[in-house]
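A protein chain is absent from this complex, but the other protein chains hold their places.
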Amino acid sequence: MMIQWLWITALHVAPKWLESLVEQLFAALPVWLTSNLTPTDATDFIVWPLLQIGVMLLIVLTVVAYLTLAERKVSAWIQVRVGPNRTGPLGLLQPAADGIKLLIKEDVIPFKADKVVFTLAPIISMVCAFIVLAVLPYGPHYASITNINIGLLFILSVSSVGVLGIILGGWASNSKYPLLGALRSSAQMVSYEAAIGLTIVSALIFTRTFSMQGIVEAQRSLGVWFILFLFPSFIVFLVSAVAETNRAPFDLAEAESELVGGFHTEYSGFRFSIFFIAEYTNMVVVSAIAATLYLGGWYVPGMDWVAAQLPAAYREAALTLMGVTAFSIKCGAILYLFIWMRWTFPRYRYDQLMELGWKWLMPAALANIVLTATIFILGKELGLVRSVKGVLEMAWQGKVFFTVAGFLSLFPILALLNAINRNSRSFNLRAQRTTIPLSTRKVKLSPGVKPA
Amino acid sequence: MSDETKPTSEATSGAVTPEAAASQADAEREAKIAAAKAKAAAAKAARTASGESATEPTSADADKEAKIAAAKAKAAAAKAAREAAGDGGDAASPKPAPAKVPAKAAAKAPAKKEAAPAYVEIKDDPLITALRAAFQDDIKEAVTNNGQQIIRVVPERARDLLWYLRYDASVQFDMLTDVTAVHYPDRKAFEVVYQLYSIAENRRLRVKAELPEDQSIYTVCDIWAAANWLEREVYDMFGITFEGHPDLRRILLPEGWVGFPLRKEYPVEYRHNEWVAANLNILEIPEGADLTGKFE
Amino acid sequence: MLLVGWEALFFWLLTLAALFAAVFTVSAHNPVHCALFLISTLIATAGLFLLLRAEFVAGAQILVYVGGILVLFLFVLMLVNTRSEVENPFNRQDKVGAFIAVLVGLALLGAVTYTQQRGGFFKTKPSADRLAIENARPDPNAPAGVISADTETLGVTLYTRAVLPFEIASVLLLMAIVGSVLLARDRRQEETYD
Partner (left out) sequence: MHTAIPLVTHHSETLFDAEEMVLSMGPQHPSTHGVLRVILKLDGERVVDLDCDIGYLHRGAEKIFENRLYPMIAPYFDRLDYIAAVSNGLLYVETVEKAMGIEVPPRAQYLRVILTELNRLSSHLLWLATHALDIGGFTVFLYAFREREEILKIFENFFGARLTCHAFRIGGMTYDAYPEFEAQVRAFCDLFPKRLEEYETLLNENRIWLGRTVGIGVISAEDAISLGLTGAPLRGSGVDYDVRKASPYECYADLDFDIPIGENGDTFDRYLVRMEEMRQSRRIILQALDRLPDGPVLGKVPKVIRVPAGEVYHSVEGPKGELGLYLVSDGGTKPYRLRMRPASFINLAALRKMAIGSLVSDVVAVIGSLDIVLGEIDR
C-alpha cells in the first residue's frame, strides 16, 4: 500500500522531477567523464582489463570445451572404449560439434515454469563461475588478470552465489525431479562450503594472506609447497571440492539414475549448455584453488634458478611461461583426478553425503585448524619460523619440522574421526564379508505364525 | 481382518460369507437373467442334461441339481437368487450346495464331449488322507495327472483348505508359487488354480477350485503375501472377484478397460476403441462406427 | 573520505540497487522472489563495504549471508508450500511496520546529519579514527602477500576487545540451533525415523 502510494506521489506530485534528474545527469556526464577518466585511466581500467578478459574467456572456454572432451576420452580409456573419434582427428572437433548441437536445439521453457527465474538461473551459474576466473593466479606478472586482497575469500563467496543458479533453476522448473535436485543441492552446498571454508582456514595459517598471488608468493619465498605442511587439509579440501562441483560420487543434484537429471531436467539446448559450461568452469576453478593453495600455484621449486641462468631480457618471459605451464599441469592433474573419481565410484546417497560432510570432513577440518595452529605456535616458540612483513621465513629445520608435524597430524585427526564415527553404520561397512556360503544347506525357518 | 471373515477349520463361516456379501442387486440380476433364459433353457437343457451328466467331472450332486434345473428352471433361478443373497439356513449347513451354477451350466453347456484326461485317484498319501479326513466331501477329488498332485475343492472351502495346507497340514506349503485361473465357458465356470510348494519337503501341490462365473472367491492374501498381485492379475484377466483382497484393482490393463481378456469369449484381436480414443487420444471415432473393436 | 569520481558513481549505483531490491523484497508476491531480492540487497551492500575498503567484511557478508543463510532460506521455502502466491504481501502489521521504518529512517537521517556536522560524510575531511585506519592501510598497489589491514584489525578486535560479545553471540546461536532441532523433531518423526 505504502510503496505504491509513495511511488504515485513521487511521480504525480512532481512529474518533472525525474526528467530533470535525467537531463542533469546527461548534461553532467561528459564533464564528469573527462574529469574522472583520463586516457591512462581508460587504458588501465577499461581497455586492458577488457582485453585480458577477452583473451581469458577465449582460453577458458576452449579449455572447458576440451575438458568435456578430455572427460569423455579419459572415461573411454578407463572403460576400455575408444571414445569420440569421428569428429575431426581423434575427435578433436567434438566439443565444437557438441556446442553447435546444443545451440541449435529447441529452447524449451516449461509452460508452468517461473520464466524469469528459469532464465536467470543458468546466467547466475555461469556468471559466478566466470567472475572467479579473474582472480586466479595463472602465472606471474602478466599472466594473471588481477590480484585482489581477498582473492580466496572472493572466490569462495562468488562460488557460493553460484549455487543459487542450481537451486533457483531447480525451483523455477516447477517440476518435481528438479525440485528434489535443488533441495539436495542446497543442503549439499551449505554443508560442504562449511568444510571447505574451515579447511582453508588452516591453510591460511601458513599463507598469511587471502590474495591468490600472495599465496603463491608465500610458497615461492619458502621454496616448498604447502601440501607438505597441510596434508590433512589438502585431503579434506579435495573431497569437499568434488562435492562442491557436483561431480560424482557427489553428483546427487543431478543423479541421472535417480532424479533423471536433477536440477537441469527441464533445461534444454543453450540453457542446458550454460549449466554445463558453468559446471566445468567450476571444476577448473576448484582445481586452480587446490593447485594454488597446496601445490604452489604456478611455482615450481627451481624455476627461479632456471630463470636466473637466462639472459636478463628473457627472464620475465621464461618465468611466466614456466609458471603458466606448471599451473596448467597442476590443474590438469587435479582435473584428471576428478575425472578418474567420477568414473570409478558409485554415487553416495543423500544421507551418507550429509554424514560424510558433517561427521567426517567438518570434524577433520576443525581438528586440523587446532592442530595446525598448535604446530605453528610450537614452531614459532622453537624459533623455527619468523614472520617478516607478513611473510613467513624459515630455515630447512623449520620446513622439516612442519612437514613432519603436518603428516603426523593425520593420526590425531583419524583418531578423532574414529571416536566420532566408531558406532556409525558406514564406519563398520568394511567388516561386511564379501564371500557367501556355498554349501547347500537348509535354512532354519521359524514355524509359520498364524496371523491373528 | 474382521472376526466375521476370519476362517476357522471347523466352522464354515468362511464358506458362506462370499454369498452373504453378494449384494441384493446381484441376486436380482441373477434372478432376472435366469428367468429370462429359463424358457429357452428348459427345452435345451432337457436335451443335453443326460449327456452332460455323464462327462461332468465335478459330482453327481451337480448332475442332480442340473436335472432339477432342467425340469423346473424358474424355480431353480429363484433359488439361486435366494442363495446368492445369503440364505441363513443354507449357510449353517456344512456343505453349501452350488445351486445356481450347474443349473446354468446345464442350461448352456454344448453337447460336445471332452476326452477324459488321465487323472488317477490318489490312494495312499498321508497328506491327502489327512486332508480328506479334515475336509470330507468338500474335497471333490484328489488326483494325479502327469505325476503332479491335484486337489479339487469346492470354492467356498478353498481358503480354508489353503489355510490348512499352509499352517496345519503335515506338509506345510509355505510358498504360493502361482495363482491363476482357467475359463470353461461350457461349464460357465472358472477353475481357480493355486500352485503350492513346500520348500522344506520339496513338494508341490495344485489346488483347484471350480468357481461358477459371477461368484466370488476368498482371497489368500493374508496367508501368502504373494497372492496380492497374482489375484489382482486373475481379477484383471478373468474378472474373478477375490473377496477380502486389500487392493483389488486392474494390474496389467489400464483402469477403465472393459472386458476380461483371458475369458474365452473375449476376442483375440480386439481394440477397445472408446478407451483408446479417450485415453490415448489417437483415434477419432467416426460417426456410426462399430465400437466392438473386433477386427475383420 | 570523499565520495568523488568513480567511487561516488558506484556508491549511488549500489545504494539505489540496495534500496530498490529491499523494497521489492517486501513487496514481491512470491517468497522465492523475495529471497532473490534479499540476495540482491545483500550483494549491493557487500559492494558498499568494498567501497569502504572493508574487503573482508564484503566477502564474509556474501559468503555467510548469500552462500549460507539465504541458501537455507531457499531450502526452507522450497520445502514448504513454495507456490503459494501471497495476494497482498502486506498484512495488518504494515502500519506498525511503517511506523518503525519511519522511526529508523529518522534515526539514520539524524546520524548522517550528525556526522556531517562533525565534519565529513560528503564534504570535508574524514574523522580522525577513519584517517588512522586509512593511514594504517598499505598502499593498494603494494605487492600482495600481506593481509589487509582491515582483515587484521577485524580479527584482532574480534578476538581481543570484542571476545565476550562474540562468544555470547555464538552461544546464543548455538541455543537457537538446539532449540530449533528440538522444535522440528516431533514424536512421530522420531518414531518413524529411528
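Here the chain labels run A, B and C in written order, and each chain numbers its own residues starting at 1.
Everything below uses one rule, namely that contacts are C-beta pairs under 8 Å (C-beta built on N, C-alpha and C of every residue); 3 or more make two chains touch, one makes a residue touch a chain.
Note that the coordinates shown come from a computational prediction; the quantities given were computed from them, not determined experimentally.
Interface note: of C:L14, C:A28 or C:A44, the residue touching the hidden chain in the full complex is C:A28. Checked against the full complex, the candidates A:P249, A:G357, A:G379 or A:G398 give a single residue touching the omitted chain, namely A:P249.
The chain not shown here touches chain B at positions 114-119, 145-146, 148, 150, 174-178, 180, 182-183, 193, 195, 199, 202, 204, 206, 224-226, 228-230, 233, 237, 250-254, 261-262, 266, 268. Even with one chain removed from view, chain A keeps its contact list with that chain: residues 1, 3-4, 7, 75, 78-81, 112, 114-116, 174, 176-177, 179-180, 184, 248-249, 251, 255-260, 343-352, 425-426, 429-430, 432, 434-443, 445-446, 448.
Methods note: only the chains that are shown with their structure count from here on.
When every pair of chains is scored by its C-beta contact pairs, the maximum goes to A-C.
A separation of 25 Å divides the Cα centre of chain A from that of chain C.
Chain A and chain B, compared by their mean Cα positions, are separated by 68 Å.
Within the complex, the chain C residues that touch chain A are 5-6, 23, 26-27, 30, 32-33, 36, 39, 43, 46, 55-56, 58-60, 62-63, 66-68, 70-72, 74-75, 78-79, 82-83, 90, 94, 98, 140, 143-148, 151.
By the touch criterion stated above, chain A contacts chain C in their complex at residues 1-3, 35-36, 114, 117, 147-150, 153-154, 156-161, 163-164, 167-168, 170-171, 174, 179, 182-183, 186-187, 189-190, 193-194, 197, 208-211, 213-214, 217-218, 389-391.
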